[in-house]
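Partial view: only certain chains, each at its native spot in the assembly.
To keep things simple, chains are lettered A and B as they appear, and every chain counts its residues starting from 1.
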Amino acid sequence: MARIAVQAAPFDLAAESAALVAGRTDLGGIASFVGVCRADDGVAALVLEHYPGMTERALAGIAAEAARRWPLAGCTIIHRVGRMAPGDPIVLVLTASAHRAAALEACAFLMDWLKTRAPFWKREELADGSERWVEARHEDEAATARW
Amino acid sequence: MKVLYFAWVRQKVGLAEEVVQPPAEVRDVAGLVAWLSARSPGHAAAFAHPGQVRAAVNQEFAGADAAVAGQDEVAFFPPVTGG
């Protein structure tokens, strides 16, 4: 039911959204979240690394968990890897359901779980040429725990 | 046994992956960490603070007491930071 992709290329929000609803008249709403590379503290670029194989399994597992909890008609998770500049989109989550609350809640759930349960790691390249690994945030653990 | 390293764990170990044959007494993730730590100063540095390193066995997150054996794929990495 879920479309899962891990890719270097940008994604197309409109095309992904259209694919999710194509030919259906039983949907009440489509929720989406696009995570964007933010230019914190002189960050020049972000490099996303992942664990090929496990990533896709983990994302599919998270999507299956969302489908168990909410009546979803469809769901799409696309996560980019590689080098990204500030302003670049990094991750897309789309959920479709007959009911808006299901779509919106599942979208928030997928982002929270993805943040703490999918094997991606971010390295920041700074304007001065140095680099640093992004540290996991306690807020993300708390956000995962609320579901 | 195939062992994979990611992010700064990979950088400290100096390898993205290696195939190892730990002795029979290495039965779980904690035992494997102790055994790997003795392989090189890089390994020792990567595992110097075990609380900062997470593990997966056969592509599922696993705790320190998770069993490892034979043909398992075991990965070590920092807490994840995607999204």
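FYI, a residue touches a chain if its C-beta (ideal position, glycine included) is under 8 Å from a C-beta of that chain, and two chains touch if they have at least 3 such contacts.
All values reported here derive from a predicted model rather than from experimental measurement.
Each kind of chain appears once in the view, while the complete assembly in this file is A x2, B x2.
Just so we're on the same page, only the chains that are shown with their structure count from here on.
If each chain is reduced to the centroid of its CA atoms, chain A and chain B end up 26 Å from each other. By the touch rule above, chain B contacts chain A in their complex via residues 4, 6-8, 56, 59-61, 75, 77-83. Chain contact summary for the complex, chain A toward chain B: residues 35, 48-51, 53-54, 57-58, 79, 90-91, 111, 114-123, 133-136, 140.
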